[in-house]
Each structure stands twice: as structure tokens, then as C-alpha cells.
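Note that one protein chain is taken out, while the other chains of the complex remain in position.
For subunit A:
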Amino acid sequence: MADNKRELINSLQKNILQWEGYKPPSLSERKLFGLNTIEANFPNGIFPIRAVHELVCDNTEQATASSGFISGLLSVLMQNSGACLWISLSGNMYPVALRSFEVEPDRIIFIQLKKDKDVLWAMEEALKCAGLTAVVGELSEVDFKQSRRLQLAVEQSGVTGFILRNRSNKMGSTACAARWHVKPLASEAIDGLPGLGFPRWQVELLRVRNGKPGNWVVEWSDTGFTPILKEQLEHQIQKVG
């Protein structure tokens, strides 16, 4: 009896997702980012590709960490020679470094604009274009209505959208599928050698539509994303101490 009820609730939840416009990606479409523990927190356990993700950050350091996290995701999304549009206000992305995130920098088209309004317009137009794989927009303010427009555009075209919000004053609700907060963390020395290790971040999933928020430590190493488990962290701290 209890199982029946659970099945019923599961199927109802799936229906609600579909009515809200979130199509579950088919298995062929499913991309593996190597973020198993994080992906499990999304509905159906699949990282939503046909959606707009929102990354909030407080300063340039965090914005850079978020860009690194996005680049890591792009490397998987752009695997089959896809193209990406990177719309920014600052225009200080350095494409050489993208290569270390396994992204072909010459397949990214950069657009530099001056106003949030223009970024939103360009982003909406770009998200409607099925010829793109992903669109990244750097801006500071976005309200619910605007994010809803972006989400509707994405549902038609299947493009993945990332909004990078730096130093935003208001943190109201948006229609984005997920809200992330990526902070840089001290890196772990490789094989005990001095110097910097692989970039390591504190990845926080503040909000997920129909999923569970969470908090993880992720490293970008030679093999891609590597979630660092709590035991490993404790072990490392003990070693240092």
C-alpha cells in the first residue's frame, strides 16, 4: 500500500515537472559531468540541460571561480563541436586559460555590452537559437519576469543558459532551474609538492527547482570534475595539522 502511494506521488511529481515546462532529458541526451553526488540532487537525478542556471557571486574572485565551474560544465556540453556565446559586461575573460578546462577557446563567441538590459536582450535572442550549445550572460540584476522569459526561450530551443550575477543587491526569486554559489577554496598540494594545486571550489546549491539544495567541495583536475568527499577532507586536515 505504501509503495503504491509512493509510486503515485513520484508519477504526479513527474507530471508537475512536465506541466511546468521542464522536460526530463532523454537518456541519449544525458551528459555525464562527473559530478555524481551533485547530479543526484536534481529531479530524476539528471543535471538539467534545457534550463537556465544562476550563479551568484560577491566579488571578482568568486566570479572567476564561477567562470571556472561554468567552463568545466561547458567542456562536457560542447563536446560535439558545439558553439557557445559568452555575453559580458567586463570583457576580461582570458581565453588562453579556457584551454586548461578542456574548452576550445575559438569556439566561444564573446560579446561585450555595457548595460544589463542589453545583456538580457542579447541573451534571450541567443537562447532562442538552437544552433548554440550554451549561452553565458554576465550581469548584475535580473528579476523574476526577465528570468521567466529566458526560461521560456530555453524550453523551445534546448540551449543551456548560465547567468553569472556579480555584486547584485537584490536576491529575489527567479525562474531559473538552479541557483549556485561557487567560492574558491585553498587548493591541495599535488603529491605534497610546494606551490598551487588543482583549482578547488566550495560549490553550494542554494536552490533547485524540485530538487534538494546541498553543499560540496569540487576540484578540477586532469580528469575533469572530482568531488572531494568529507572523509578525504578530514584526512587532509589531519595530515596538515
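What we mean here is this: a contact is a pair of C-beta atoms (placed from the backbone, for glycine too) under 8 Å apart; a residue touches a chain by one contact, two chains touch by 3 or more; residues count from 1.
Just so we're on the same page, contacts and distances are computed from a predicted model.
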Choose one: "Sulfate/thiosulfate import ATP-binding protein CysA", "ABC transporter permease subunit", "Protocatechuate 3,4-dioxygenase subunit beta" or "DNA polymerase Y family protein". The correct choice is the protein name in UniProt for the chain not shown. "DNA polymerase Y family protein"
Full-complex contact with the absent chain, from A:Glu125, A:Asp143 or A:Glu234: A:Glu125
Can you work out which residue in A:Val76, A:Leu113, A:Ala178 or A:Val203 touches the chain that's missing from view? A:Leu113
Kindly state which of the options A:Glu61, A:Asp143 or A:Glu234 is in contact with the chain not pictured. A:Glu61
Subunit A positions in touch with the non-displayed chain are 60-61, 63-65, 67-69, 71, 80-83, 90-101, 104-113, 118, 121-122, 125-126, 128-133, 183-187, 189, 194-196, 199-201, 220
